[in-house]
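In this view, the complex is presented without one of its protein chains, the others remaining in place.
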Amino acid sequence: MPISPSTADRAAPSRRTADAILTVGNIDMRFETPDGTLVAVDDVSFTVAPGEFLSVIGPSGCGKSTLFNVIGGLLGGYQGRVTVAGETITGPHASIGMVFQEESTFPWRTVTDNVAFPLELIGMPKQKRIERARHFIRLVGLDGFENRYPGELSGGMRQRVSLARTLASEPKILLMDEPFAALDEQTRLLLGDKVLQIQQDLKQTTLLITHNITEAVQMSDRILVMTYRPGKVKRIVDIDLPRPRTSEIVGSEAFGRYVAQIWADLREEASRGMQDDESRALHPGGARP
Amino acid sequence: MAETVRVKPAAHSALRLSPVTLLRVAIVLTLLACWELLAASGWLYRDVVPSLLAIGGAVYELLSHGEYYFNLGVTAGEIGVALLIGGTGGLLVGLALGANRFLSKAFESYLYYLGPTPKIIFFPIMIMWFGVGPGSKVAMGTISCFFPIVLSVAAGMRQIDKVLIRVGKSFRAGTWQMVMKIYLPAMRHPIINGVRLGLGVALIGTLLAETKLSNKGIGFLIIQAYSLFDMPRMYAMLIVLFVLSIGANALVGRLGGLDSIKRF
Partner (left out) sequence: MNTLAIARIHRAAPLIGLLVVVVFIVLIEFLIRIGIVNRFIVPPPSEIIGSFKRVIVEEDIIHRFFVTATECLTAGVMLTVFGVAGGVLLHRFKLLQQATETWIAAMASAPTVLMYPLFLVIFGRSAWTMIMMGFVAALPPVILKTLEGLSSTRRVLIDVGRSFNLTPTQQFWKILFPAAMPTIFVGIRLGLIFALINIVGVEFLINFGGLGALINDLAERYDLAGTYASICFVILVSVLFFMGLEKVERWLRPFE
């Protein structure tokens, strides 16, 4: 199937742009390395509508994490514009809540104190923030673990603490970078259910960065497929699966078709990435052909 | 019936000592017995190995006189001031080195390689600079504890999980909030560990300086006992000193929650 910028634009009708809560406009990100200029993100544009679940999928090294940090306001020095509800971001924005791929709970705080962290920063009184924290702990299904330390929890539970902590700041947009990457497949599916359920209950606008096709199809309204170096938008795919969804949808025929379609797009990119890795392992420090 | 069967062995093991405790008691008793035999045998020249009774008497003698507490106070004061100066300096320099890669590349290797050099050899210089009184002892303690504290604070700052800093920034924490709620708690263990190491070497630096040249302090008492050849008193002082310093070390660790480090 031929790829052209127009196919990428196809799935972003103007209606969405009009009332979009998040607009990512022509983002370009280059890094100077001793081997030359690396184009991590190349002219990426898309929008997210309120309440929508959008996933960005791509092989490792396609600039997904760079995009995550740019939208989160943690990385500067790019060209283009990111706007949240019409406001151009210049740094971390109060309307965007980030969930990181790495283990990011504070090991010295209990579950409650971890979740209450963003509330503490804005100076909410102790009693009130503990109440709020408890609410979000229940939401992610960790009631009973309020006074435990992260070290006493499993990886999946710790990631739920991170999620609850971000939700507690009540962001307009939930921005997640491969939050389940370090978990096993079953935990990942069940946790996906939890996220889906919360997202549907709260009508939470969500932007998920991932390399996992199943996860993306299971949860998203739309999936943006990125190319390997330079990271461009290859295609945006609408996922017309019924809601509310759970992980049971993974068995359905329609689900399989979407997975196959996206894999067809990704396969080429991923194998390019693999060849690249191999040539770099063979010629470390050398210029790429 | 089933219950009594379950309870019985439990009651037994509560009364019985664990093998570890038994072994410990056995080791201690064996060592003490060997010591006492050696003391009674007279194989070593007089008083090098005094009898346990003599040492016990000396400990009692030592602790029941105000003189010891006065000298203990002098030494503790010197170590305290040394820790305060060396610790504050070490913390500030360590934070600067940990935060700034350029500073660390320019200067940290000097501190790193000066760290494990013998510090007591600076004592003649410290006497010239700060006199023969407590000043030079404080200086010895200070330069001793400065190095381990700088190095562990700098390393601790660099070892902070970068994602935690990104979390703080993503929630738009201010500089003060970042320091108080993320940097310092995340560095608590390396800081406490640095203070613990610093306390150990400050103690050694100060006391050795006292044994070399002073007229008060625990180090002075030890060298005085040596020159009077009062071996039981010297043993007594070493025993009390070891107990105090091991206790102080454990206390710093406990205060910093180092024993709960495994939970993380």
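All chains are identified by letter, namely A and B, in their written order; residue positions are counted from 1 within each chain.
Just so it is clear, contacts are C-beta pairs under 8 Å (C-beta built on N, C-alpha and C of every residue); 3 or more make two chains touch, one makes a residue touch a chain.
These numbers were taken from a predicted model, which means no experiment stands behind them.
Trainee: With respect to the chain omitted from the figure, which of B:65, B:101 or B:254 is a touching residue?
Mentor: With B:65, B:101 or B:254 as choices, the missing chain is touched by B:101.
Trainee: Since one chain has been left out of the picture, which residues of chain B touch it in the full complex?
Mentor: 19-20, 23-24, 27, 44, 48, 101-102, 105-107, 109-110, 113-114, 116-125, 127-129, 196, 200, 203-204, 207-208, 211-212, 219, 222-223, 225-226, 229, 231, 234-235, 238, 241-242, 245-246, 249-250
What we mean here is this: only the chains that are shown with their structure count from here on.
Trainee: How far is the middle of chain A from the middle of chain B, if each middle is the mean of its Cα atoms, in Å?
Mentor: Once rounded, the distance between the two centres reads 48 Å.
Trainee: Spell out the residues on chain A that touch chain B in their complex, using ranges where they run on.
Mentor: Counting only chain A, the residues touching chain B are 72-74, 91-92, 94, 96-98, 100, 102-104, 106-109, 117-118, 120-121, 149, 151-152, 169.
Trainee: Quick one: in the complex, what on chain B touches chain A?
Mentor: For this pair, the touching residues of chain B are 161, 163-164, 166-167, 169-173, 177, 181-182, 185-186, 188, 263-264.
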